[in-house]
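Selected chains from the complex are presented in situ; the others are not included.
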Amino acid sequence: MRPSGRQLDEMREVSIETNVTKHAEGSCLIKMGDTHVLCTATLEDRVPPFIKGSGLGWVTAEYGMLPRSTSSRMRREAAAGKQGGRTVEIQRLIGRSLRAGVDRVALGERQITVDCDVIQADGGTRCASITGGWVALRLAVNKLLKAGDIVSDPLLDPVAAISCGIYAGQPVLDLDYPEDSEAGVDGNFIMLGKKTLIEVQMSAEGSVFSRDQMNQLMDLAEKGVTELAAAQLAATA
Amino acid sequence: MRPSGRQLDEMREVSIETNVTKHAEGSCLIKMGDTHVLCTATLEDRVPPFIKGSGLGWVTAEYGMLPRSTSSRMRREAAAGKQGGRTVEIQRLIGRSLRAGVDRVALGERQITVDCDVIQADGGTRCASITGGWVALRLAVNKLLKAGDIVSDPLLDPVAAISCGIYAGQPVLDLDYPEDSEAGVDGNFIMLGKKTLIEVQMSAEGSVFSRDQMNQLMDLAEKGVTELAAAQLAATA
Amino acid sequence: MRPSGRQLDEMREVSIETNVTKHAEGSCLIKMGDTHVLCTATLEDRVPPFIKGSGLGWVTAEYGMLPRSTSSRMRREAAAGKQGGRTVEIQRLIGRSLRAGVDRVALGERQITVDCDVIQADGGTRCASITGGWVALRLAVNKLLKAGDIVSDPLLDPVAAISCGIYAGQPVLDLDYPEDSEAGVDGNFIMLGKKTLIEVQMSAEGSVFSRDQMNQLMDLAEKGVTELAAAQLAATA
């Protein structure tokens, strides 16, 4: 029934290649099927003004899409002169989600910026960015630990994200673009690997939904996150 | 236990004053306690380019805060030269939520723009904007119906929104600013009056949350929306 | 002869409601007929860089119109990405006018920002902003005096503003929108309550004017300012 022939609760193939760029303190190329996102983590000693002197660390994120990552070419945001509303919304979500998995006292007064750049898009780019972003973050934090710059690990459990939705009347896991553009309900679920919740966003797209449907999507999301967390741990082992 | 002395499941006092400005086709001043939002609906015959000729209508929204609606003065976004990320996120949410309650075929090829301007803020401005925005929309649509410009009513059921969160370890309904700034989990729930879901957003703010807690917040939200829908219908009767 | 039926030298009804918002140090809602402006005064300890260390205070103003304060909806300036020329001109005028009525030594090194936001427009919004802005300023200064933060009162006399113009060949006081859009000459007169002049702006709009006509408008303006100053003092008594 799904355009890709996948089962309702079947995720796309996940691949996470680490250390793909020589400059960043942590990096990976995450592929969720045909959605490819390059994630890099940059370590800096400065923190934003509002926490200066607090002893707390900060994790923030930026998101972008290459102009031809999509089926028809998108205008370059740098040329348009500003980041669009969707971009801003997504990068705020990535930053907020990753911070929820960080012990900011243990990180100490430093900032890690996670850049997520979509090389090729086929639905689910924000979720792939969070999942891959955590891997880049993990690798950068490993450098701090190895160098003795921090003593206790500020990352307790992977942060992973997956989309689920109601497609053709059925709850499905990990929407690709053809499904996403037709789905009546669309949700993004961000959790720790142990399945406690960080952020839930569900949105009617043409049809409203019931609490029952919401619970079905939550069940699928828990399955997906469990698999993603395993892939994250394997990639950074 | 709550700073305001309210019960855990007690909303702030709601007041909706309609027709507060002489120019707009629909308008109201909604007060959720000390949160006051002026909502106006503007009717235009043109639609955005992407639906021109489709016969479908469009509902969109914009959101703003007066510089001194808040405890300390905020910089005016027009002076800053752009709308901030939070503003963009909120106005996209308002528009999406209101559209979910509109039969766009019945509306016909015309656009209604709902402006939500926060006169005084004390938490929950985006939810008040949606709830009040629907009232302004209802009044503007009534003009169309009365004038015979449209025949069947495109608004079936009120769209209402309420925030719930975990405050001091307890699930509470309708967070005010002192609660919102301390809450560990914060959620916005947008529903039709009959309690089917339009949008759910839950976010960990310092502490993650469980599915049980999520369900407790949903229960509170359903109670709140039922009361809000009654107030919306009373105001527009 | 006037669309509103007013006498040539008759102002619209003035109403000034004070303390309309709980956050601002001073605030009022001024109504000149159907022109309604919300004015708030914000007190801050910092001053602009160019007077730092001078011991002098500063008063500045910002102006905005809600999108549907007007007959047809105006584009939100925050969305357009900049304040238009008219807005900039008006807010510079408001700030300059209010400063002319302030003893900046007595105020001491602090800044008061007066925000004037037009809720509903029917002509004369800049004059209403100045008149109402002074009331908000007066209330904020009263707080400073009451708290003992300043000793001598920096506000000697109300600053009030009124428009006059040549409408249908006759000099009239306090133009409303239907008059303003037809007037051949349009002037704004800003004075202290005792009628000394702060700013005079007269502009031909389609027809030039003589010194005689200029003097007739000045006479009307003096009458208007006298009445406005009385209303300002009554509202802040």
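Note that the chains are named A, B and C in the order they appear, and that numbering of residues resets to 1 at the start of each chain.
Methods note: a residue touches a chain if its C-beta (ideal position, glycine included) is under 8 Å from a C-beta of that chain, and two chains touch if they have at least 3 such contacts.
Not measured: the values here are computed from a predicted model.
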All chains are the same sequence, and 3 are placed; what is the full number of copies? 6
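Just so it is clear, only the chains that are shown with their structure count from here on.
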Shared interface partners, meaning chains that touch chain A and chain B: none
Would you identify the chain whose Cα-based centre sits farthest away from the centre of chain C? A
Per the C-alpha fit, the turn needed to bring chain A onto chain C (nearest 5 degrees) is 120
Same or different interface residues for chain B and chain C, judged by whether over half of the residue numbers are used by both? same
If you average the CA atoms of chain A and of chain B, how many Å lie between those two points? 28
Using mean C-alpha positions as chain centres, tell me how far chain A is from chain C in Å, no decimals. 51
Quick one: which residues in chain B touch 2 or more of the other chains? 82
Under the stated contact criterion, what part of chain C meets chain B in this complex? 21-24, 27, 34, 38, 40, 42, 44, 62, 64, 66-71, 73, 76-83, 87, 113, 115, 117, 119-120
Of all residues in chain B, which touch chain A in the complex? 82, 85, 88-89, 92, 96, 100, 192, 196-204, 208-211, 214, 218
